[in-house]
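First the structure, which I've put down as structure tokens, then a few questions once you've had a look.
Every protein chain but one is kept in place in this view of the complex.
Chain IDs A, B and C follow the sequence of writing; residue 1 opens each chain.
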Amino acid sequence: MHKLKPITPLGGNTPRQDVIGTITITEVADQALASVAARRGQANVVRQKLSDQIGLSLPDVGNAADAAPFSAFWTGPDQWMITAPHESHELLASELKKTLGDSASVVEQTDGWCRFDVAGAGLCDLFERLSNAPVRTMASGTAIRTTAEHLGVFLWRLAEERIAVIAPRSSAGSLHHGLLAAAKSIA
Amino acid sequence: MTNGNRLKGGLVDRNTSLNFRFDGNNYSGYQGDTLASALLANGVRLMGRSFKYHRPRGVLTAGSEEPNALVELRSGGRQEPNTRATVAELYDGLDANSQNRWPSLERDFMAINDRFSNFLTAGFYYKTFMWPKAFWEKLYEPIIRRAAGLGSLTGEHDPDLYDKGFLHCDLLVIGAGPAGLAAALTAGRAGAQVILAEEDFHMGGRLIAESGALADISGTDWVAQIQAELSGMGNVRLMPRTTVFGAYDHGIYGAVERNADHLAAPAEGKPRQTLWRIYSKRALIATGAIERPIAFENNDRPGIMLAGAVRAYVNRWASTPAQSVVVFANNDDAHQTARDLMAQEVEVPAIIDTRPDAPDVEGTEVLKGAEIVNTSGRLGLTSVQVRVSKGYTRDLHCEALAMSGGWNPNLGLTCHQRGRPVWNTDIHAFVPGEGLPVGQTVAGAAKGELTTDAALQGGAAAAVSALADLGITATQADLPAAQDAPVSLSPFWHVKDAKRAWLDFQNDVTVKDVKLAHQENFTSVEHLKRYTTLGMATDQGKTSNVGALAVMAELTGKSIPETGTTIFRPPYTPVAMGALAGRAVGKEFHPTRLTPSHKWAEEQGAVFVEVGNWLRAQWFPRKGETHWRQSVDREVLQTRNSVGVCDVTTLGKIDVQGADAAAFLNMMYANGFAKLPVGKVRYGLMLREDGVAYDDGTAARLAEDHFVVTTTTANAVLVYRNMEFVRQCLCPDMDVQLISTTEAWAQYAVAGPNSRKLLQKIVDPEFDISNEAFPFMACGEITVCGGLRARLFRISFSGELAYEIAVPTRYGDAMMRALMEAGEEFDVVPYGTEALGVMRIEKGHAAGNELNGTTTALNLGLGRMVSTKKDCIGNVLSRRDGMNAADALALVGLKPVNAKDTLPAGGHLMNMTGPIDAANDQGYVTSAAYSPILNTSIALGFVKGGFDRKGEQLRLVNPLEGQEIMVEIVSAHFVDPEGEKLRA
Amino acid sequence: MRYSALRIFKEAVTGHKGWTPQWRDATPAEAYDYVIIGGGGHGLATAYYLAKEFDAARIAVLEKGWIGGGNVGRNTTIIRSNYLLDGNEPFYEFSLKLWENLEQDFNYNAMVSQRGILNLVHSDAQRDAARRRGNAMILNGSDAELLDTDGVRAMYPFLNFNDARFPIKGGLLHRRGGTVRHDAVAWGYARGADMRGVDIIQNCEVTGFRIENGAVQGVETTRGFIGARKVGVSVAGNSSRVMAMAGMRLPIESHVLQAFVSEGLKPFIPGVITYGAGHFYCSQSDKGGLVFGGDIDSYNTYAQRGNLPVVEDVIESGMSLIPALGRARLLRSWGGIMDMSMDGSPFIDKTHINGLYFNGGWCYGGFKATPASGYCFAHLLKTDRPHETATAYRLDRFMSGHMIDEKGQGAQPNLH
Partner (left out) sequence: MIIDHPLLGPRDAQEFTYLGDASLINRPDWQSENALSEFHDYLYLRDNPAGEHRELWYHEQGDRSWLVVTRNTTTHEILNVELAHDVAKAAAAERSAQ
């Protein structure tokens, strides 16, 4: 095993957590990500294979789906992002590629992104200061790609009082600053 | 000072006394006061000076339409000029100053303008100040500029925070007067998502300003009841202190919420204001009406106010402008002002009504068919001169005058798109016409229905109908009985033969100015406004436009609607720039992108530079180095002599997969990619469809159906967008999938003769990276440091034996440290963008300065790369004659004839003889650097026909900085022109 | 009537009874030698110079609404001669020289004010580009100075030198650049043209061209047919609409550019500043309003209004450059329709139809070009040859590959 020590998107050795008022903002670095894009005309094959082999039924437009330890959310026509714990599935993309073969293009995306899970009462007050997404009417288990703090982000509603915001990793600090500022503003 | 003009009752909290200062004097008021109401209560009528003539002015209105009472509020970085005293909420310690006067509000030197008003008519400046020619800019204009403007900015940075956000609703109700409250109540009870926005800090509109709006309950009490019910509804959001300022496309409204303007300063971490973008399915304009003045001689003295405003001060704020108030009107509505004043025992010497048939009012005399012909009082009204009948005038002593020429629907937001108001002959005012923004309706006084009853009923009905459009069934809320007296008004715009009768108070536009505009053929409304500056002041002519139009109509002999109409532009009232900028200020203006080695580079003391949104290490100073050149030269030399490492993560990376991936890249790049073997990298040039080069990079073939493309840092987003365009729109039948992986991989260039040796210590031993096994332009998926997945590319930007190695970003920091540690024995150096730039210039590689969006493959010396054997973006149009001239610009190297000269990028090139001017321009220098290897300054540049001019000498001219340097045209490949090092 | 200080004095003491219309409301004659379509700045200037410099007879300007109601009445009033490319800079330098003598020339104070324009730079690459541009300006007879950070600070101490996301590293100063009272330009040209016999016909919309045997005979209008030997079209954002009536498609798209003005303030910004790291440029009018703008809204439109994202983008840029702006208020915003060309540069050219001439594609830079555009168009109309400073502004330059692309953005109008 290699000896290289990872750092989190915010540059720490361990993920950062901030509590401001009722809001908790947690840096999440323990999830592997892989994009799956069906090859031409292969969308049904991809759905079938993932359903058969890992029990994951790929979600439709705007939605997410879970089949522990995997989750998936829709990112574009015939495209999804699949997540799984990094600890056990660091090579998620390779695993999926083995499963899917020539039916899909699979790309490792784990470190392309930073993720903050924002939780607590007042969640919607916070996100309506960051994004034009209609967060108050977003159901649990839906995901939307939009902008926040001048960044392209995914907002993934994990639960009534929990939203994951997934943004380009290099801008983690700016996004985090925006989350903190909005949290202070509503605290 | 005492609150001598404070009356009984009102919505001020007499238990909370607040101290404040105006122009250095101390006063006190109550919670619930505005600055204007508190000043009036303290007997202060003089609050400002007009823009042009510096006339003494008092408050005219009780709302955001105020043209006169503008002050500088707060001080230092928080000083806000032109704050309307009528909407500034009083807080303890408020400090305000009058503006546009010197040395004091009472004695204003510039009031001399008023004496010369005969010379300063509308447009006078277009006709003079032209002689002698130089005097305009040297003398006249500086004087005019100094005199211009109202309040001032201190220039200090605004210390407050601003927030921004987005709201969604079924129904946005704008205005919480009777119409708005009835609508919100109706929609709220129906379960719709409702936002009720009110610019005032107190909901209720005229309901809290009038004494008898409702029959069986006080307006204030009813408002409190309804507000309580609405606050209890989860589906209704009440937003007081929120001005909806603009109606934008598709039901989007801009609004600004003043979170902390009623406090001395916002609390720590809290915003002063919040800008909201409201996405509404339907919107209801319930913004009420604005009263209009009457133009007569000297109608602008402090103490002369709108009648409805006087009622608001009396009823809501329990302050009267004076103890003796005359009323002047053309309608019944203003008579209520007299009643309300008398009920509070304020003397009303008379009501002057222009209508011969005006009704009587108990307790005062009504002078019917009379008009005011002049007023007195330099700093405040002392009397009015009334023409009671022809040839007979009478002086009335008073300290305030409440005037009313009728009411104009407040229809600004209906005009922000294409809506043009239409004239309504019942109320003699413009009402909203056709072409309202989609989804918008209007109710109440804003629609021209001026009674309280009509507002309540109309508001509720409008809500029912708006929700019906959305499939939501609502029933009209039960509403109280209300005042429903019909509007009784006889149009009266101005008293004839006045010398100076003001229409636009702030900008000092009088009836005479309109006459002059007419005389000079500025008769269209647009010309009138521009020529006289009517309606151009901070109130956008809310109280003046219609009156001026009426005067123009008289002059042209046309009706008012034939003469024109007035429209308004966003914002409805002026909006603080801070709110429009939100959080995106200072360092947060744009997101900052950090590279994987950023933390490590910081530890090394690197100097960083902005490259787009990225921060990259520019160079790494070492102890003892005092000039950046020392660091950069060292980094270059050490890399060329041994080995250096540079973070190149910022280059765009796009993963291209699919059965047609190779065919797709063939379309994207000017050169061919179909035959690139797996395990190899190729340099590629991308053209725009117009044949101009715009990006270059590499594509590595990892499998038959899998490429990784790199782009320049600057163009990563653009190239990806273009690729998606080609994929989806031009080649829809290809099997290709794209995704950006720029951020997923930390990528380092390892360059220099010892780079292989260094990497051999990092790359796991099962991967042979010897020259034979892994030659120039090879690539492969490998592992490093004992099993970490990585990608290795043998490519070189520096011209040295070099590699780029990529690992998952989270390990980028550790990888950098590992490379440094492994390289210790070779004296490895990290190098920054500056050394990178020097080495690429030495090698003659084009970069952003050369790929400037106007240069072609031919210009860059890459003409042969553009394949004629296949289709690709840009190949057809690159063949146009004008882009293939014999003397086309050619990328060449330049070196100084005198090795000590420094070549400036941006210099132009001239032949050795002949004039130095644009006609003789031979080209320009794109990039320049000091080459520590060659011990001289070198440059790249474009020279006309330059490929055939090697060895020729030119003059590099830089007249901007007074330079002229002799240079020689050389090959752009200053180092290793044969590329032996690359392949070593 | 000649305007003078004496005249103002006389009128002031006699009750301003002597002022006459600044231009007549002419009714259309049956035919003219020259019909100019478009009573904006360029159209009026064309008529003025045709009458004054080229002795042309019988000229009419047709305006569908009121003169000066288009972009000349809704811009940010900047004049400058700081272009990079050979096809452009001589023309804009010619224009600036005409500005410098305009008021005496047409006896109207348009308040030409050369308070300087400063283009800020924020990176080494931008400085290199500024140097190349500054040198091109000087080589074409214009003026330029390269300032370092301290030089910028000395002129504008209130810019963000503390916590700027993109630090100011200098600027290119063009001292002869400045501002003009824009409406006065339209009125001054109108008055000057009117005095020389030009018929200015308002509320006269052109509804078609009468073209016979490949030659224009005149125009159909809402006020009847008007014959013309030569017709010049100068209608900015409406170029495509008007030229479509002659069966032509143009390398032009119409886009909206928003502009903004703050409440009146005491003197704050002496000259014109442009931000190099965001979409923002700003000056302060003689009345005290900060006049500023940024980027176009980016989509094709004929609606004279914009949307909120661009408003926010412009003001974010403004605040990041001038942090004191937070306490000033935005008073008004408006939109003008820009004839955005495919390379960002204009056209002053004949068409394939005899007697039909086209002037357009000014993008959002038309105001500063007004005098030279009018002059060069008049020159072309009268002589059938391009003026020496406007030879590059041809309609066929995309076919021949001679683009004049200052920004290097290629054939996408919303990027210029």
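Note that in this section a residue touches a chain if its C-beta (ideal position, glycine included) is under 8 Å from a C-beta of that chain, and two chains touch if they have at least 3 such contacts.
Small disclaimer: the values here were computed from a predicted structure and weren't measured.
Just so you know, the chain we are not showing touches A, B, C across the whole complex.
Among B:871, B:948, B:961 or B:980, only B:871 touches the chain that is left out of the view. When the omitted chain is restored, the residue from B:102, B:119, B:279 or B:683 that touches it is B:279.
The chain not shown here is touched by just one of B:880, B:895 or B:908, and that residue is B:880. For the options B:200, B:399, B:690 or B:921, the residue in contact with the chain missing from this view is B:690.
From the options C:10, C:241, C:352 or C:385, the residue with contact to the chain not on display is C:241.
Think of the hidden chain as still there; on subunit B it touches residues 248-252, 279, 418, 438, 689-690, 717, 721, 724-725, 728-730, 732-733, 871, 875-877, 879-880. Listed here are the subunit A residues that touch the chain not shown: 61-62, 75-77, 79, 132, 144-147, 152. One chain of the complex is left out; on subunit C, the residues touching it are 238, 240-241, 244, 249-254, 298-303, 307, 309, 342, 398-399, 411-414.
Everything below uses one rule, namely that only the chains that are shown with their structure count from here on.
Put simply, the C-alpha centre of subunit A and that of subunit B have 32 angstrom between them.
Subunit B and subunit C have Cα centroids separated by 22 Å.
Residue numbers of subunit A whose C-beta contacts span two or more other chains: none are found.
Residues of subunit B found to touch two or more other chains are 164, 277, 584, 588, 590, 592.
The residues of subunit C lying in touch with subunit B in their complex are 3-5, 7-9, 12-13, 16, 19-25, 66, 68-69, 73, 86, 89-90, 103-104, 107-115, 122-123, 125, 127-136, 138-141, 144-146, 157-158, 160, 162-167, 181, 183-184, 187-188, 202, 262-268, 277-278, 284-288, 303, 305, 307-308, 311-312, 315-320, 323-334, 397, 399-403, 405, 407-411. Residues of subunit B that touch subunit A in their complex: 161, 163-168, 269-271, 274, 277, 279, 583-584, 588, 590-595, 598-599, 613-614, 649, 655, 657-659, 705-706, 733-735, 737, 739-746, 783-789, 807-811, 813-815, 818. Partner subunit C is touched in their complex by these residues of subunit B: 51, 77-82, 118-119, 121, 124-131, 133, 136-137, 141, 144-146, 148-158, 160, 162, 164, 246, 248-249, 252, 254, 275, 277, 416-418, 512, 516, 519-522, 524, 526-527, 530-531, 533, 536-538, 540, 569-571, 574-578, 580-582, 584-590, 592, 609-611, 688-692, 694, 848-849, 852-854, 877, 880-884, 904-908, 916-918, 921, 924-928, 957-961.
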